[in-house]
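With one protein chain removed, the remaining protein chains of the complex are shown where they sit.
This part shows subunit A:
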Amino acid sequence: MPRFTTVALAAGAALLVRRAVRSRMTTAPLWPMPALDEPVSGYGRGSTVPRKVLVTGRATPAEGVVELRLEGAGLPAWQPGAHIDLVLPSGLVRQYSLCGDPADTGAYTVATRLIEEEQGGRGGSREVHEQLHDGVEVEIRGPRNRFPLIDSPAYVFVAGGIGVTPVLPMVRAAEAAGAEWRLVYCGRSRATMPYLDEVERLGRDRVTVVAEDESGRPDLGFLGELPDGTVVYCCGPDGLMDAVGAAMPEGRAARFERFSAAATTGGTAFEVELRRSGRTVAVAADQSVLEAVREELPGITYSCRQGFCGTCQQRVLEGEIEHRDELLTDAERGDSMLICVSRCAGKRLVLDL
């Protein structure tokens, strides 16, 4: 009967199609849709997940300095020069350089000097000293690196006091890589300078220790005659960093790590060039880049104005960025910024706008 044949054929075809779709769905759940070559979802920044660590070690590497070992699961790898944000029990957020061993994947090490209120301390270091004991759980963010160690055959490191923390892993890495290096380590007195022993063990003839109560201020004159190709890293008090900056030869700059007050608004004035629009706007000290740019380009997109939603992210073509957001990854920070909070570390930024 022709009708029976038709029904049988249709049923057979339907069964085949069902089986074919089923088998395809095991590898492509939304078949017949294709997949994006490089999936985006599920590989985000993790910005809404807190990372908790446990204080499992506390030491005193120098007078007024505590060292904390922070243990956690699945801690991201880091490179010398990196820092983390420590969210203190009161909600204060402070940045501390990682000074441990990058190969230790189960824990981070930070060291903090207590800064008294009369010395301009704002309570963060006091909280670390008084409240972060063994067994206390704290939240961290990062790590991030705005002080990366670039490959070079020769380095000069200048560290002042607690500023030795980012420099220490750098010195170890330079030594391990067989590079030429030299360290000038300054401080008020030997007793207040953390990690002196380790630094001297790494290379007594390469390290110059300048304790102010013994030998006064460091002589930085040698920086003026550095051969080309020697990279200079410096972290320490503002006075030391200014002195290093001034001692550098014409046209060459040292690399600095500044832990200034983590202000979220205001700073210095600078200008922003909007390359595609062919316009330049001045950003006042008390104004954000977004506010200044909006006067020229009212249609520009933004939303939270606090550096966490990411809507105002813009590509930066030239200029040194001072990142103040909590969202972007290191890779994104290389060539883009959130213009609602981040500023310029120099005099001029060029945006792709």
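In the analysis below, a residue touches a chain if its C-beta (ideal position, glycine included) is under 8 Å from a C-beta of that chain, and two chains touch if they have at least 3 such contacts; residues count from 1.
Just so it is clear, contacts and distances are computed from a predicted model.
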### Task
From the list "D-alanyl carrier protein", "Sulfurtransferase", "Dipeptide ABC transporter ATP-binding protein" or "Metal-dependent hydrolase", give the UniProt name belonging to the chain omitted from this structure.
"Metal-dependent hydrolase"
### Query
Which one, A:Arg19, A:Lys52, A:His133 or A:Arg279, makes contact with the chain that was left out?
A:Lys52
### Task
Taking the full complex into account, find the residue in A:Thr5, A:Thr27 or A:Gln119 that is in contact with the omitted chain.
A:Thr27
### Query
Which of these, A:Pro2, A:Gly91 or A:Gly278, touches the one chain of the complex that we don't see?
A:Gly91
### Query
So which bits of subunit A touch the chain we can't see?
25-30, 33-36, 39-50, 52, 91, 299, 301-304, 306, 308-311
